[in-house]
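Got a structure for you, questions after.
Other chains dropped; remaining ones untouched in position.
By written order: A and B. Residues from 1 in each chain.
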């Protein structure tokens, strides 16, 4: 199923998720992650000057989806950790609560917009007092000194604080999932088994890390690698399945998560 | 004939109020009117409400409304198209959906800190908060007594005026917006699909 994601159709990170889920037949599992990542990258390209707020929102939603999807893609066997499972449910409930809250305020905002539009149909009287009463009006500058005026001027002309966000984490992604799959297919048969940690040593960019992780999952889906994690938070061992050739790998054109 | 029209017991009060509201720039609080006219606030309110009803019944092109804690004259909403022709200067620029959502959160949860708004919206709200403050819809109202002493924001009188309401209590109840069971269910279905569902779709056989 293809879901078109446009950054202009949502406001706030949970909005996208809301839209996707509430569009009835869309299962989160079926939402194409690559569509979202691609849209994000395209948006970054398009925005010569980054709209940081928008890109950050985008990143956040992408991260949430990645997290949820990876959880579902990961094999669940009978050795699953009860605590992990419990934590997962707890996290889902939290997310659900947040989504409900988000929806509540989104609807409240729609209502505010309607109220404001209705109120804007009337304009207030603001002609003020007639000239004949002006002499009665108190001197508004009583107690204001030239120094106060200077302070007010500086206050008004001071550069507005620049909205600063650490842009490191939203640097454009250099590698696509398809690229990573290709590289892994070329590299892994030679190396046999390697930990994910080692595989991604030197990568500090979280999104790039996610890209590599998705690539590994893709290979796992295709049945050419095995994944093994001995303990929670322990190293993930990725091993090329004996007998599988690099040629068996379907070099995804566009990753369809 | 309506007692507000002429000669009634409140006739002098009515005329004074009409004159004062005609020169006022901001909504005039009933308390102030009561103080100036030396009479109970309740009587002032009764006269004002009577006047408002009378203008409406008479089909005047203007209205007397209670907004932002006071009374004011304004053009009648159904004359909006004529007033727009006359007022050439641009109307208030519209708020973005993001700004409105933030505004809704501040309105219903005030006093609230930037970080708290941020937590609900899931994004950094610094820019939006600054825009809203600059437009005069919200302002710093206090400091969080807890650690960090975060600035707490609340809505302004300007906000009430822009929403066309008299006080915060006139906002629709937040409960009206809590999603219905069908939405909750849809969200649950979307989010909580358990491992069972997933299992069926993952190529289990290939796990060796």
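Quick note on the criterion: contacts are C-beta pairs under 8 Å (C-beta built on N, C-alpha and C of every residue); 3 or more make two chains touch, one makes a residue touch a chain.
As the structure is a prediction and not an experimental result, all values here were calculated from the model.
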Remark   = Expressed with the labels used here, the whole assembly is A x1, B x2
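Just so it is clear, only the chains that are shown with their structure count from here on.
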Request  = Determine the centre-to-centre distance between chain A and chain B, using the mean Cα coordinates as centres, and give it in whole Å.
outcome  = 31
Ask   = Okay, in this complex, where on chain A does chain B touch?
value = 11-14, 18, 20-22, 24, 26-29, 52-53, 56-57, 60, 68, 72-73, 75-76, 92, 95-96, 98-113, 115-116, 118-130, 133, 160-161, 163, 165, 221-223, 226, 241
Chain B - residues contacting chain A, complex = 21-25, 62-63, 65, 67, 72-78, 80, 83, 87, 91-92, 95-98, 100-101, 103-105, 107-108, 120-124, 126-128, 130, 161-165, 172, 174, 176-179, 183-184, 186-193, 195, 197-199, 201-204, 206-208
